Every structure is written in C-alpha cells, then in structure tokens.
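This part shows chain A:
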Amino acid sequence: MCGIIGVIDRTMSRMDGSHIKRALSLMDERGSGEGAGYVAYGIYPDYADCYAIHVFFDNLLEPKTKVDAILKQWGRIVHQEEIPTYEQPGLKKEHIPWRYFFKPYADLMVGTTNPDDDNVTHLVMKINSDVEGALVFSSGKNLGVFKASGWPEDVANFYRIEDYEGYIWLAHNRYPTNTSGWWGGAHPFNLLDWSVVHNGEITSYGTNRRYVEGHGYQCTMLTDTEVVAYLFDLLGRKHGLPSEMVVEALAPPFWDEIDEMPEKKEEFMRALRLTYGPALMNGPFAIVVATKDGIVGFTDRIKLRPLIVGENGSKLYISSEEAAIRTMDPDVETIYMPRAGEPVIGRVVE
Partner candidate 1 sequence: MAEPLVIDAKGMHYTPLNRQIREALASGVKEIVLNNVLGQRFIGNGLRGDAKIIVNGVPGGDLGMFMSGPECEIFGDAEHAPGNTMDNGALIIHGSAGDAVAHSMRGGKVFVEGNIGYRGGIHMKQYECKRPILVIGGTSHAFLGEYMAGGLILVLGIGHEPAVQDRGIGSGIHGGEIIIRGDVDEKLLGVGAKKVDFTEEDLENVAPVIKEFCERFDIDPKPFLDTNYSKIVPASARPFAGKYTWE
Partner candidate 2 sequence: MSLGSVPLKYKISIDRDQCMKCMRCVDNCSYGVYRVEDDKILIDSRKCTACHRCISMCPRDAINLQERPVDYRSHPLWTVEAREDVINQARTGKIILAGMGNAVDYPIIFDRLVLDACQVTNPSIDPLREPMELRTYIGKKPSKLEFTKNNGDIDLKTKLSPNLKLDTPLMIGHMSYGAISLNAQLSLAKAVAKTGTFMGTGEGGMHEAIYPYQDHTIVQIASGRFGVDIDYLERGAAIEIKVGQGAKPGIGGHLPGEKVCADVSCTRMIPLGSDAISPAPHHDIYSIEDLAQLVRSLKEATNWEKPVFVKIAAVHNVAAIAAGIARSSADAVVIDGFKGGTGAAPKVFRDNVGIPIEAAIAAVDQKLNDQGIRNEVSIIASGGIRNSGDLAKSIALGADAVYIGTASLIALGCRVCGNCYRGLCPWGIATQKPELVNRIDSDVGAENVANLIHAWTLELSELMGAAGLNSIESLRGNRERLRGYMLDQGLLDVLKIESVGA
C-alpha cells in the first residue's frame, strides 16, 4: 500500500510541481484514490522568515475565529489568505485550506533555546487537539503541504501544484488502512521543518506514540505516520542529533551486529539503543523525511518495503518505484537500492 517519492536539488535550484505530479500518478496502482499529497520547500520566498501555517477549516466562522485568536495571542499574523484551489470533478472539497504567515513572540516561551519553534509546536498541538473544525497540517518556514482525499492528479490539479516551485519535493499516494481517507490522514505529515511521507505500517506505533507524548507532543491525526515527524523533531531538533543518527535510533542495527562492532562504535550504538529504545520503529516501512537542509530516506530493519534511489547531477531521488524516478527524470544516471535501515541522505550544498 502507498507509493512515495521525494526529490532534492542539492544546489537549491527550484523545480515546479508538474514532474512530481506525473511521477506520483504513475504509482496509482499503489493507491486507492483516497488520499494524496505534496510538500515543497522554498515555495514562499516572499515570506521566507515566517512560519507558513496551513490549516484545514471546516468553515470560516467559529474555528477560524478561534485559530485567529490563538495565533494573535502568541504572535503576529503577517499575512493570511485562502489557499487557491480549483474544483475537480473527482474531488470533493471537504475543507477550506487556509494559510497564515506567522511570526511568534519569542519571549512568550521560556526555558528553551529555541523559543520560536517551541512556540509554534505548542500552537499546532493546541489547535489540533482543542479547536474543533480546524487542523494545522503544515507549519514550517518557506514550505507548504498540499494534500486532500483523492487521486494524485486530482489533488495536484486542485491545488495547481505546478504553480509552486521548490528545491525539495515529497509526494505520497495513499491506500489507507488506519483511517478512512480523511484529509488530515493524507501524507505528507509535517511539523515545523519536518515533513514525512511513509509507506507501510508502524507496528511499534503505540510505543513510539507514548514516547513522544511523554515529551509534550500530541498525536491527533489518527494515523501512525505523524509520530515520525515528532520523533524527528524530538531527536533531531530538541536533542540535536544529526539526521544519520536519528535514522540509526529509529532503525538501529541488530544487537548481534552491534556486538561485533569496534569498542567505541559498540558503546555508541548501545547507548543509542538504550537511550532511544522507545523511538525504535518496527514493522514494514519506507520513509522519506525532509527538512530545509535536505532529505533522508530509510526503510525498516529487515527491508519489508521497497525503496529505490536515483541520482542525476545535483538531483537525488528516493521512491517506492524506479519507474516513478524515471518518469520524473528520464536521464537519471545512477539507480541503486539502499540497505535496510541505511539512511540515504541528500543535503543541500550552500
């Protein structure tokens, strides 16, 4: 179930959404027409220093009044508007997608080295758990998630995804099992800079969820993938682990492999597993995570889901299917399959 694809241009040269739309549509066999979505980084250069907060509103009355009030209490709304959408015959508009460009008041969040991000995280958790009829589905700077229930091409056309230009794109074609195809359940999942697309099912979800909930996150999307975004935020941002190390914590080597490692490495991996045991992800999965600095793709420890990598110059592709990569870029030079649990990293070069 589900198909995923991600691309980064490491020189940060921007690509419009038309290519990834074609690639995702090629993997329609992997979906069920109940959810698709895209995220692109670098699409809001005019508001690059604002948090772009995308919200699904059930209506623009009560929920929006409440969200406006919360945002105004915690910061300044620099600009807001409805996200432009275009009616599609195959897609029922169930929510009104809205976007705020928001600057939090840093002095309202104490006891943290990262008040802006913590402020926005707090707001997202608060709105999603407290405000009925509003769901924040994207909250990073200079990036945006566009998703809905429907086939990839319909969702892409609904948002006219080709009108956006980004240096990183992730996309996802959904075949839902956990929750029926509600809009919030579509991927990518996002929190701040972190966006996640995921193919598979996380059998350790209960454990992972309890772990992030113990550290101030609230799981509100009724599906397992959002926990990955929170794990990356907790380990990557709050604990300061580099992306490779986050992947090593989430999909660590087996103990018998660790036992064979040289002493220093063994101690390191043992510490990582002991400290981050509740973050270990189990079950079949292939995941691509993006931040503004790059993307990382990885699979579960025994490789139960497919993941293929392609490279062409400054571009790195990660996808469920090689054909999707070749659809995006017929000239792709290298194609390879990463090992289970091995992070595939594409970083922007400054």
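Structure notes:
Please note the rule applied: a residue touches a chain if its C-beta (ideal position, glycine included) is under 8 Å from a C-beta of that chain, and two chains touch if they have at least 3 such contacts; residues count from 1.
Quick note on selection: all candidates are chains of the complex that A comes from, given by their letters.
Just so you know, these numbers come straight off a predicted model, no measurement behind them.
Screening 1 or 2 for touch with chain A: in this complex the touching candidate is 2.
Chain contact summary for the complex, chain A toward candidate 2: residues 1, 177, 200-201, 203-207, 209-211, 213-216, 238-239, 241-242, 245, 254-256, 267-268, 270-278, 280-284, 301-302, 304.
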